[in-house]
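Only one protein chain is missing; all other protein chains are in place.
Let's look at chain A:
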Amino acid sequence: MPNAISISNLSKTYEGGFTALHGIDLDIRDGEILALLGPNGAGKTTLISLVCGILNPTTGTVNVQGHDIIKDFRAARQLIGLVPQELHVETFETVWATVNYSRGLFGKKPDPALCERILKDLSLWDKKDNKIMQLSGGMKRRVMIAKALAHEPRILFLDEPTAGVDVELRKDMWQLVRRLRENGVTIILTTHYIEEAEEIADRVGVINKGRLILVEEKKELMRKLGKKQLTLELVEGLPELPEALSHYDLDVQDGGRRLVYSYDTQAARTGIGSLLADLNRAGIAVKDLDTEQSSLEDIFVSLVEEAR
């Protein structure tokens, strides 16, 4: 599949000398949902701003479906929609005026039917004649999404779309993202909420201190870096760990009533079989067992800490 966006050696050094991005190389595939994770100030927004033309890159190139963002900026930008992190809205305008304005700004002829559909999709239709300043924060966020969709972009950037957003809007938003993806729209989102990336993304990129630490299929990443834990509930509490089990990486919890065994899913031998056999041999009866895989959040934290 061709790439929606190809970024090569992209870096940004601000006037004061601060380098926000160091030589980023990233290919974003057509039609995928890519989640960019990273702590505050990691360079996520800078990366998005460079691709969207809000900042000038210091080095490097960006191609959007084969169009260079500087030499061929009209074709490149036409394809992109951006929902920035901050709530930047035309306070005194009506919802309807501002969404139609956005469409015109991107060079598209007016299409009231389309704008109507977008507003209805975002539950904004009954607010269309309201001034934006009369809307709640969540509604303003919806307006910004409507503006970004008004010119029918093929690539959508969502910069922290769910920051400060209530549960209902968040649900609506993910529904919308899925629907857009079904229509072939490529989506790049940044988020602090790792469970969101875990739920929705196809691939995950981790940015820290202006560097892209990794980009990986979400499933692959979780398989590769994920640790699994086997929790065994015992019938009777162990006063202490028997000698026969001392060479296992076991954590004794709940006054000896629970054993937690950590193992690497990638290892040739996980050691579960022998552990169970040894337990049996030592006469320890198991009441229940449970396995748990580490979440993307654990992986993320360990990656960022490693880079420190």
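Convention: a contact is a pair of C-beta atoms (placed from the backbone, for glycine too) under 8 Å apart; a residue touches a chain by one contact, two chains touch by 3 or more; residues count from 1.
The rule we apply is simple: contacts and distances are computed from a predicted model.
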| item | value |
| --- | --- |
| Options "Cytochrome c oxidase subunit 1", "protein-glutamate methylesterase", "Molybdopterin synthase catalytic subunit" or "Transport permease protein": UniProt name of the undisplayed chain | "Transport permease protein" |
| Residue among A:11, A:65, A:78 or A:208 touching the omitted chain | A:78 |
| Contact partner of the left-out chain, one of A:68, A:90, A:116 or A:217 | A:90 |
| Contact footprint on chain A, counting only the chain that is left out | 14-15, 52-56, 73-78, 80, 82, 84, 86, 88-93, 97, 100-109, 147 |
